[in-house]
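All protein chains of the complex are present and in place, except for one that has been dropped.
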Amino acid sequence: MKTKILMGLLAMMIAGLIAVPWIASYFYIFILTEILILGLFAASFNLIFGYTGMLSFGHAAFFGIGSYATALVLIHLEWPFLACLLVSMGASALLALVIGFLSVRLNEVYFAMLTLAFGMMVFAIAYQWRSVTNGSDGLAGFTLGSFGLGLDLTLGNPSVYYHVVLAIIAIAAVVLYLICRSSFGLILKAIRQNPERVSFAGLNVRTYRLVAFVIAGSFAGLAGGLMAPFLRVASPELLHWSMSAEPVLMAILGGTGYFLGPFVGSAVFVLLETWITSFTESWMLVLGIILAMMVIFFRKGLLGTALDWWMEVKK
Amino acid sequence: MSGIGAALLNSLDIGLLLFIIAVGLNIVFGVLNIINFAHGALYMLGAYLAFTLINLVGMPFWAALLLAPIGVAILAVIIDRVLLRFIYSRDVADSLLLTFAILLIINESVRVVWGSGIHVVQPPQLLSGSVELLGSSVSTYSLFVIVIGLLLLAGLWYLFNRTRVGRIMRAAALDRDMAEALCINTRMVVTGVFAFGAWLAAVGGVVAAPMRALDPGMGDKIIIESFIVVVIGGLGSFPGALLGAIVLGLIHGFGGRYLPEVNLLLPFLGMALVLLFKPNGIMGKGATA
Partner (left out) sequence: MKKTSMKKLLVAMTAAATLTTAGTSYAEDPIRIGGIYILSGSAATYGEFAQKGIDLAVNEINASGGILGRQVEMVYEDSQGKASVAIQAARKLVYSEGADALVGLDSSGVAQGMVPTMPELQKPLIITHAATPDVTGKLCNPFTYRISVNVAQNMKAAALVAAETDATNWTTIGPDYAFGHQSWEFFGNYLKDIKPDVNLMSETNFPRFGAEDFTPFIDRVMNSDAEGVLISVWGGDLVNFIRQANTRGFFDKDMEVMFTVGAATEVLSALGEEMPEGVHLSTRYWYDAYDNEVNDRFVKAYIDAYGTAPSYNAEGAYAAIYAYKQAMEAAGTTDGPAVAKALSGMSMDAPNGKVTFRAGDHQAMVSPNWGVSGPMHPEHGIRTLTNLQIFDGEKVARTIEETGCKL
């Protein structure tokens, strides 16, 4: 019964999201596009953090590579959008394979530090390799051509782009969800709780971690590929450790224990930022206070706390 | 030849300054298993407090060196009592997140209180000027930094190895439950160590102030440098922090001179290489999965 109510709520929310361009003010199309893309970014991060228990501080490397890949393909090859996204996913998966292979051997803090180091190395390369990436200024001036698959869509129209993003992210989220719910996902959760036990059961923990890392990386790359045309620019700050901190914050805000937690976190983060910056220039201060409260009192995040309470109450 | 000599002196100077700033981070991790992301912000506070005391109140540099770190340490005690006590029993990720939140709060507060402008702190009269060494001119203040760094190292070694306080801290680091069973008040040890780490960060800030322009972003710049130092040297080992600091100093000093196209990349490459081949750092605690 409870799950039916939750499913109903979810369906209503999706209907609401589809209807946004007609029911909300124009600006919200941009806000929601951003929320969806960052939500996927955060959800991909949660695969390695919430499910597998690895805190990565370099996840933006994959997001950023996705952005740059799409930008470069659009500038130099002018391929249809879907093809660009596939290239983004491929590039980020490859990068995740390399970085992951080298990193998943390490534990906890060391893993965090190494992913931070790799992330910043990618940043440094993008920043200084001016001939390819245009350095600190980043790549701009690329326009979207066709969508691909023979579909004729004016991607330049923010409403149309929003619906495209919504569709792609919904599909990606479903795929990611199925992965999390599969036996593979269960093993990841087991690894988070007790890696030694899992390895005693005969499974290669490192391989599972690596596969999770690559999957997460490729979905982050997809998010990055969707972000570049939306922002009209691919710049090094998308690779910086401060960008890597965002999915961490969003996962915590929403709740790492539930699949949709990071999406909720993304919505909360972006909406708070938009509203609070209208009142004060000290948005970082407010964010810090909110984050501190969340970590101390609502460690399960907003969705996590709400759903846990709901499950308890409705027993 | 003067190129190498200058590069070496420069590296030592940068390295020891980094050591003074980063060693507190290392100690806090070593004893408390907390990564204090706000370490850079505490360093910045030390520098800004020194600026206020020296430029606005008119105190001499030495007075600021004494007072500003104490002020920051008191703030650290408050932070510990009010916020950090909730997460000591939780895992490292939570400490990273909470201290990151504290970083955001301190950063913005500094900008609100002191404004966005650039501020300069003068070195004390005694230490201004320069000397000729190894074929190039070195500022007296740089030599002071090197001396302070080495004194600090000696002092810390003495503290940890020869005093009761040090032994208590090491005990608490090795096995907190056991230490508690032996009636050591680990709550106080924890607050004390965190405050000590903050004190060290602030000392770093005051010492760095005459050498660096103060601006609201200085905390962010230093925290990543501190992480690199601590990783290369070894999390939890303060002689390691010195080694890590000197290595990073060398990377900046020589890399800046001879390899400018990759000078942004090199420190992180160094950090990654250490983590890949000697994750304990050159002298630290266990790391593999």
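Points worth noting:
Read from first to last, the chains carry the letters A and B; within each, the first residue is number 1.
One rule holds in what follows: contacts are C-beta pairs under 8 Å (C-beta built on N, C-alpha and C of every residue); 3 or more make two chains touch, one makes a residue touch a chain.
Nothing here was measured: the structure is a model prediction, and the numbers come from that model.
The missing chain, though absent from the display, is touched by one residue of B:G197, B:P216 or B:G240; that residue is B:P216.
Panel shows subunit A; residues 25-27, 30, 34, 127-128, 130, 135-138, 140-141, 227, 231-233, 235, 237-238, 274, 277-278, 281, 283-284 of it touch the chain omitted from the view.
In the full complex, subunit B touches the omitted chain through residues 2-3, 6-7, 10, 14, 108, 111, 115-120, 129-130, 136-137, 139, 141, 211-213, 215-218, 220-221, 252-253, 256-257, 260, 263-264.
Here, only the chains that are shown with their structure count from here on.
Put simply, the C-alpha centre of subunit A and that of subunit B have 33 angstrom between them.
Chain contact summary for the complex, subunit A toward subunit B: residues 49, 55, 102, 104-114, 116-118, 120-121, 124-125, 127-128, 195, 205-206, 241, 245, 248-249, 252, 282, 284-285, 287-289, 291-292, 295-296, 299.
Interface residues of subunit B facing subunit A in the complex, by the touch rule stated above, are 29, 35, 83, 86-87, 90-94, 96-98, 100-105, 107-109, 112, 224, 227-228, 231, 235, 261-262, 264-265, 268-269, 271-272, 275-276, 279, 287-289.
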